[in-house]
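A single protein chain has been omitted from the complex, and every remaining protein chain is retained in its original position.
For reference, chains read A and B in written order, and residue numbers begin at 1 within each chain.
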Amino acid sequence: MSQPIAISPDRLLPADPGTRRIARDLLQRVQDLPIISPHGHVDAAVIEHNTPFPDPAALLVSPDHYVTRLIHSSGVPMDRMRASKVAEPDSRDVWHQFCKAWPLFDGTASGYWLRTQFSSVFGLETEISAETADASYDAISAKLAEPGFRPRQLFKDFNIDVLATTDDPLDTLASHEALAQDATFHGRVLPTFRPDAYLNIDSKDWSENVDRLIATAGDGGTGYGAYITALENRRRYFVERGAVSADHGVRTPATLKLDAADAARLFERARSGQATAQDRNDFEAHMLYQMARMSVEDGLVMTIHPGSYRNHHEPTFNTFGADTGHDIPFAVNYTEALRPVLQDFGTINDFHLVLFTMDETVFSRELAPLAGFYPSVYLGAPWWFLDAPDAMLRFRSAVTETAGFSRSSGFIDDTRAFCSIPARHDASRRIESAFLARLVAEHRISEERAHELIVDLVDDSPRRVFKL
Amino acid sequence: MSQPIAISPDRLLPADPGTRRIARDLLQRVQDLPIISPHGHVDAAVIEHNTPFPDPAALLVSPDHYVTRLIHSSGVPMDRMRASKVAEPDSRDVWHQFCKAWPLFDGTASGYWLRTQFSSVFGLETEISAETADASYDAISAKLAEPGFRPRQLFKDFNIDVLATTDDPLDTLASHEALAQDATFHGRVLPTFRPDAYLNIDSKDWSENVDRLIATAGDGGTGYGAYITALENRRRYFVERGAVSADHGVRTPATLKLDAADAARLFERARSGQATAQDRNDFEAHMLYQMARMSVEDGLVMTIHPGSYRNHHEPTFNTFGADTGHDIPFAVNYTEALRPVLQDFGTINDFHLVLFTMDETVFSRELAPLAGFYPSVYLGAPWWFLDAPDAMLRFRSAVTETAGFSRSSGFIDDTRAFCSIPARHDASRRIESAFLARLVAEHRISEERAHELIVDLVDDSPRRVFKL
Partner (left out) sequence: MSQPIAISPDRLLPADPGTRRIARDLLQRVQDLPIISPHGHVDAAVIEHNTPFPDPAALLVSPDHYVTRLIHSSGVPMDRMRASKVAEPDSRDVWHQFCKAWPLFDGTASGYWLRTQFSSVFGLETEISAETADASYDAISAKLAEPGFRPRQLFKDFNIDVLATTDDPLDTLASHEALAQDATFHGRVLPTFRPDAYLNIDSKDWSENVDRLIATAGDGGTGYGAYITALENRRRYFVERGAVSADHGVRTPATLKLDAADAARLFERARSGQATAQDRNDFEAHMLYQMARMSVEDGLVMTIHPGSYRNHHEPTFNTFGADTGHDIPFAVNYTEALRPVLQDFGTINDFHLVLFTMDETVFSRELAPLAGFYPSVYLGAPWWFLDAPDAMLRFRSAVTETAGFSRSSGFIDDTRAFCSIPARHDASRRIESAFLARLVAEHRISEERAHELIVDLVDDSPRRVFKL
């Protein structure tokens, strides 16, 4: 029994009719503004080469850890959805798994984004269901085969103004350069410096990564000094190619200022595999401090994404690799952890430090008070599991009374799912409108100011915070 | 001045008229479904013997730690409400204390359940008050004396389908067997294996308990090996008598996999009173891991109820015993604690691990992400202090966007107050309806799907998760 896809123009707006009326007007104000995406995981090469999208499953299911994890939780083995080191699933079968599992997504953020895409991007008129799996597979496939349904055209159709990617420090950024020089392409695709694999001693192949880093950019030196120099050089390389930020996916936001000799000693100990757990923690905290110091010097906005226990289920990691749905958050504190950095750089206006969290408890307790004093500190938009309607409202409720609206980063989609970008930004705009509408309805801000604020949140904030 | 008891048919439903209309329809869908109670503390013998209920105070006040704690907080000494080791309070006086204290319960979950019972179960027409204490005592007493007002008739009137009790591993389960064989009784009363007193070294008489356990079920062996064997044997005994779950009231959910020799060494050290605090923690974490391993083998659903500082006020414990209102929650983390178990058993579909918490911060941060990946992990319904309308809505808001609706356990009443069971399940159904109605009103799910989901949450989920 097939149902029409229902995408109400009032979706995500408050139920109270008076408040909804206010929210609708606010939304209308920003609905057609261009998309600014200062942090995400789209591959620049795909845009450069205007690579056609693969089949529906390979586009929308297999690579999306939000989607495969929930289907997996219902008992479907991961190898029915994802390529492992030894086998690849059949796309049509993956799609069938997905369609059968579709009811699991009711009420989830992923379900919301997918339904919106199905309707708005792929033009489906029928709700996904197991019964119609082949029909929806074929309909989306046909769409994907259309000549206009390529990354560059969608980039334009989606009204994307700026899109930042996330890149390895040794990436040549050739695709970014090619796009910048391509007179036929009008968007901005900017690289982001992401040095985790060179800073986190526990990452796979850390020492080999460091070898390559020093060899590539160490100005012929060796040891800790060349390591620092190479990082500075590669950051400059990124800045010259349009990067505006450096991103840090650390376990915790601990920072520590060591003198160079102590840091060098820990570095050598780690290089020779002799570092204790304490050594590693200290060295990484020191390097996060160093990244802040470099951001002060080269102007790259510093974003921190901490608090995820990566690859919680080792057998899944061993077979399917990282980013396969079992990174699990844990409690993180910022107040004490960031003090060394904030003592030294916190009041430098041009240093922008954007703090993200998956631990909601720090919204009101730590992040809003920090951002409400330090000119360098900005509230990162609700991230990952919190990038969802109710969670975004909880974020605004928790931070606004302390920090107002001026200290937040603007929406960040953080996605590798290119076709979901409009749905995500649209959802954020709806929720910001809903929140502001409530404040208007409760006579806490004027409707006129709300109309200014919604534009500020959607358009000005990300440009200002990310120096765009 | 006596007031009529007001029990609105719209109680707990959202105030917004449009949303309320949706919620009403959802509620209607499930209002007459049978009660499934997969975890609680009713005594099976009371049902077996169809024991008449005692007087109003001994039924509704003295044994209910939710009730006596709040009266106690207002300054009434505990011995005016509860039997101590040396004295027993007069029931009518207890009832007077309660009626005088009744305004304290405004806005509380306990007050809500009690008022609902007074009206729906006991047929009172007048609100409880100090002035009418004798009248209400007499009215309830008269009801309790009616021949139809016995456990078996109420079991039927309450429309209870399944009721699980909580039992000592050495319990003979005679009452459960008698009920199962009684052709005149049509409900299911199932035992639950609760081995805390045999696993937690700090519990009163742990070593004596272990002696009895090994003597009863250790197959003639001694030491750690016989201890493990005895636990396995008693679990089998429970399974054979209808048990579907094993419950663990641990301090923290820490788990640890030790090899048998190390575990045996810690066991012996604890038996001889030589165990350090670290030894005890390690042993208990190891035993929680063993319980998971046994659940994988024998199929008992594993439920974990951690994070309560039991018997916080020692003088009250010494005089009145356990479960007297001063178990106080504290912060607990699950992400790291459960990793050893989830590494080994997390992706076994038939292993069901239901996680409860009184620390709301883990709802969005840890539990929903865990349940949204591991097929074994289920979200336990809001528990204890969180088993209340606003808290239940916070739970749904915190977990649904990540884990959807399919990963939750269904409502658990966790009560020893038999007459409160319908009020508790009714409250839960109202709140689930309220939550779903909001999603419908915000165009996040269709009304048709909400009608399917409400039935799933109330009826299918507990059957599926608890293998009923």
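Criterion: a residue touches a chain if its C-beta (ideal position, glycine included) is under 8 Å from a C-beta of that chain, and two chains touch if they have at least 3 such contacts.
Small disclaimer: the values here were computed from a predicted structure and weren't measured.
For the chain that's not shown, point to the residue among B:G220, B:G273 or B:P315 touching it.
Looking across B:G220, B:G273 or B:P315, the contact with the absent chain belongs to B:P315.
If the missing chain were put back, which residues of subunit A would it touch?
14, 16, 18-19, 331, 333, 335-336, 339, 342-343, 346-347, 349, 361, 364-366, 368-375, 377, 397-398, 400-407, 438-439, 441-446, 448-449, 452-453
Applying the definition given at the start, please give the residues of subunit B touching the unseen chain.
Those residues of subunit B that touch the unshown chain are 3, 6, 8, 10-17, 69-70, 72-75, 103-109, 111-112, 309, 312-316, 325-331, 358-361, 385-386, 388-391, 394.
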